[in-house]
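Have a look at this one before I ask anything.
The complex appears here without one of its protein chains, the remainder shown in place.
We call the chains A, B and C, going by the order they appear; numbering starts again at 1 in every chain.
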Amino acid sequence: MPNKVIGRSIWVFHLNSGSCNGCDIETLDVLTPYHDAERFGVKLVVSPRHADVVLFTGPITIESLPKVIRALKAMPRPRYIVALGSCAIGGNIWHASYSVVGGVPKLLEILKDEGVNVDGVFYVPGCPIRPESIIYAIALIKGIAKKKVKMKVKKAEP
Amino acid sequence: MSFSDIVERIKGVRGVTEVVTSRSALFITATADALKPLAMEIYQIMGGFFRTCIGSDERSINNCFAIYYIFGLDDRGLNIVVKVYADSKKPELPSISDIVPASDWCEMEARDLFGIEFTGRASYRLILPHGWPNGVHPLRKDYSYDSRPVTRAVSERLTLVDTISTVPIGPYHPALHEPEYFELYIEGERVIDVKYRGFHVHRGIEKLGESKLTYQQVNFIAERICGICGFEHSTCYAQVVESAAGIEVPERAKFIRSIVLEIERIHSHLLWVGVVAHLLGYDAGFMHTWRIREHVMTLAELLTGSRKMYGLNLIGGVRRDIDLSKKEKILEVLDTISKEYIELASLMVSIPQVRMRLKGSGVLYKEDARKLSVVGPVARASGLRRDVRKDLPYAAYRYASFNVPVYDDGDNFSRLMVRLDEIKESISIVKQLLDQMPPGPIKVEEFIVPEGVVAISAVEAPRGEDVHFIITGHGRPFRWRVRAPTYQNIPALKHMLKDQPLADAPLTIASIDPCFSCTDRVLVIDSSGSKRTLKLGWGLG
Amino acid sequence: MKKNPLSLLTIASSKGRVTKRYPFEEPLMTSEFRGKIEIDESKCIGCGACVNACPPNALELLSSSGTKTLRYFIGRCIYCWRCIDVCPVGAIKGTREFELATDDVSDLYELLIHEEAKCSVCNSPYATVRIVRYVATRSPSTEGYVSMDPKCRQEKFVKAIEMRFGGLSA
Partner (left out) sequence: MTYGPVLVSIGLASVLTLPTLLDGVERKLKAAIQSRIGPPIHQTLLDLTKLFRKELVLPRESMHTLYMAFTYLSLSIVAISSSIASIALGSIELFTASVILLSIIQAIHIAMPFTTYNPFSIVGASRELVLAVINESALLITVGLAILVNPLMSPPSSWRSTYFLLLLELLIVSYIASGRTPYDIAEAEPEIASGWLIEFSGPLLGVIIYTNLLRKAMVKLIVGIVLAGLTTGYGSMGLLLSLIAMTLLWVAYTVASTIVGRSRVDVAPKTMIFIHTTFITLLIVTHVLGV
């Protein structure tokens, strides 16, 4: 999974697409002394034009959807999406609510229709995500950690 | 004015059909015509504050829509709830926003979510996404929580305007960290007007609470209203249901709630101080406050199991106890942070640029603050002594003695000082409560929530007063309304930003410590027992 | 209390570098942390108590031909551990696992497939084999009720009442 282009310098545009702030403050926390993501070359940028990765926190509300698409279109390729936290991945408690899209997997379908290409997606579960989870995801992208989760199918023997 | 005087005066208003009193609340039913005179009486003459108003679809019960207006007489710890019915076919009520400017937003919210029109004012869309069809009101009971009339909303004219006289701040902007949109109209470098378009984070929380989740599950969604002050919301929700159902929460649970609430306040204020340092270009200040804050986060995890989203509250009590080793750890962490943060805080306010830019910028005068019923540190920095912990004590706050810091200048510096002082007070509150914590159980397992009871509860969140309103229903709330502190404070920004340099705008916006996700969430109240059963006149039972 | 801006350097040097070198070092985590849940396939009876308690529907019970699947979607879990509180057989336990990042969302699903019991009368599936056995072992004299689906159970019950009052013979 290590990424050749952005593995050594990851510029991140943080996009709150309807999050409760929990993941956002933890994302900010990753940059602070105890976690210090900058040691892996991570930098928070303020314009999608500079970004390699867009961080989604939140289930993607309908109101934020057009702006999300705009921001993604503004990014130069290769562009990556990181879905942070259980809202951005599975839509959390509001996955079925009237005013949200319900997570990045659903956003990807919309992006496909809009003709916006994305070069890769990473999913980082947590609610809110803890800073180490983000660091672990960075380590995955850099190739210094191994993926641990795998779909499990178990059978309950009757 | 004595309590009976207040009751008499209210009874004297034409159109008041019913007044019911309880220990700390007055419940009034009135006709639409009585609304304006009542607002005048309570807001202007008695000097009450406006908490919020709540729309409710009660067509299944009494074939009407209803609006509940909540006023508060803080100095006597009294809530006044005014209920007015609106016709089910053509719901229309007179607006009180000319008398109570603070009611501007909640009227528009009721219009968006219930389709209740307000006469005598300009109407605009506040909450629902751009492109949402007219006439579709998601909080009406005949609307299903999962139907989505729009899935590809179109963008409003937004950002990248060709003229330099408009500077858009947001919806994705480094100074905000949250998607909200301010359009600043500037002349040179001076802001002449502000337009706000928020509610990007409207997730339909209230609807889910009313139509999908159970009473206990709502605790967890309430916590997720806000990632910074989530515990305040879940405490407030738990309290409102406990009050409606008459559940006696064990004392120990109340102490644990108060302790965790104060720990959350410390983390939230430190977070804010850091963000302000960052906005002022003093990044070292940001890094060091967050370094200190990290101890608080780890402590929170030790006490509750998670750094944020504590998942600690249930209706009837809390899920985890504070044992002796945890108590020692709390004291240890408090000692560390109180030493380190005082050192850092005094350093920060000595930085010439920090001082210069905070003093005199973003001023909110006391009269405006009162008119808009602002809450929390914003109110306290403008000379209003409002603090729910004192005015309507809940949880275990009656066992602690503490000061409410009040500053009179109303500028950004005062708001900084209020928060810095509050951290000190919070540390002392936690220490006092730890000393007095009684032994015993931490939760009530069995309880029944009766249907059709109205309750209100308020909690002092780091950003100000947090109000939850509930009408109980079968297995879940019939109506649940959350009034977050930022909801009350954002309209004040217009006053603070106007005629100020553009350069101060992000700072001033940040100075109210906006929490947009709270505000955008989309209900009798009171922790100390002002509840009443709606079996008779209130017609919900 | 005014301070010299340079005293920042004193603060910095007295603290040194506080950074935890995770992933090369232990994370900053306490023993109390709530992480992902683990469902013990040998204990789970597929009763759905956790599904009813789960606020975000991260746990779902899906029916398909002859099986009932308990699906755990880590990507929607809020780590509240309410499922652990309510599980009647203690089949769910909490872990401190947080290293869950992946590039494929399907990695975040865990499925536990239960076999469905068929009604002894109409042969339609109605509950997992495990829960039927669980109930049967706890109340030994079920008079055959437990092996029926709710509809047949109701019919049998009505007939039994009628018989008791001298109605039609079964």
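Throughout what follows, contacts are C-beta pairs under 8 Å (C-beta built on N, C-alpha and C of every residue); 3 or more make two chains touch, one makes a residue touch a chain.
In this text the structure is predicted, and so the values were computed from the model without any measurement.
Peer 1: I'd like to know which visible chains would be in contact with the absent chain if the whole complex were considered.
Peer 2: A, B, C
Peer 1: Identify the residue among B:Lys36, B:Arg291 or B:Lys443 that touches the chain left out of the display.
Peer 2: The single option touching the absent chain is B:Arg291.
Peer 1: Which one touches the absent chain: B:Ile61, B:Val81 or B:Leu279?
Peer 2: Considering all chains, including the one not shown, the answer is B:Leu279.
Peer 1: With the missing chain put back, which residues of chain B would touch it? List them for me.
Peer 2: Interface with the chain not displayed, on the chain B side: 160-164, 166-169, 173-175, 189, 277, 279-285, 287-288, 291, 351-354, 356-357, 501-506.
Peer 1: Touching the missing chain, which residues of chain A?
Peer 2: 5-6, 8-9, 11, 32-34, 36, 38-41, 43, 45-47, 49-50, 52, 74-78
Peer 1: List the chain C residues touching the unshown chain?
Peer 2: 5-6, 8-9, 12, 15-19, 21
Heads up, the rule we're going with is that only the chains that are shown with their structure count from here on.
Peer 1: Tally the contacting C-beta pairs at the B-C interface and at the A-C interface, and name the larger one.
Peer 2: A-C
Peer 1: When the centre of a chain is set as the mean of its C-alpha atoms, what distance in Å lies between chain B and chain C?
Peer 2: That pair's centroid distance is 34 Å.
Peer 1: Show the residues in chain A shared as contacts by 2 or more other chains, in ascending order.
Peer 2: Touching at least two other chains: 33-34, 92-93, 96, 127, 130.
Peer 1: At least two other chains touched by the same residue of chain B: list those residues.
Peer 2: 213, 220-221, 224, 288, 291, 294, 309
Peer 1: For the complex, give me every residue of chain C touching chain B.
Peer 2: It is residues 1-5, 7-8, 11-12, 15, 18, 28-34, 52-53, 55-56, 78-82, 85 of chain C that touch chain B.
Peer 1: For chain A, which residues count as touching chain C in their complex?
Peer 2: By the definition above, chain A touches chain C via 1, 33-36, 39, 86, 89-93, 95-96, 103, 105, 120-127, 130-133, 135-137, 139-140, 144-145, 147-158.
Peer 1: Which residues of chain A touch chain B in their complex?
Peer 2: 13-26, 28-29, 32-34, 44, 46, 48, 58-59, 61-67, 70-71, 92-94, 96-101, 110, 127-128, 130
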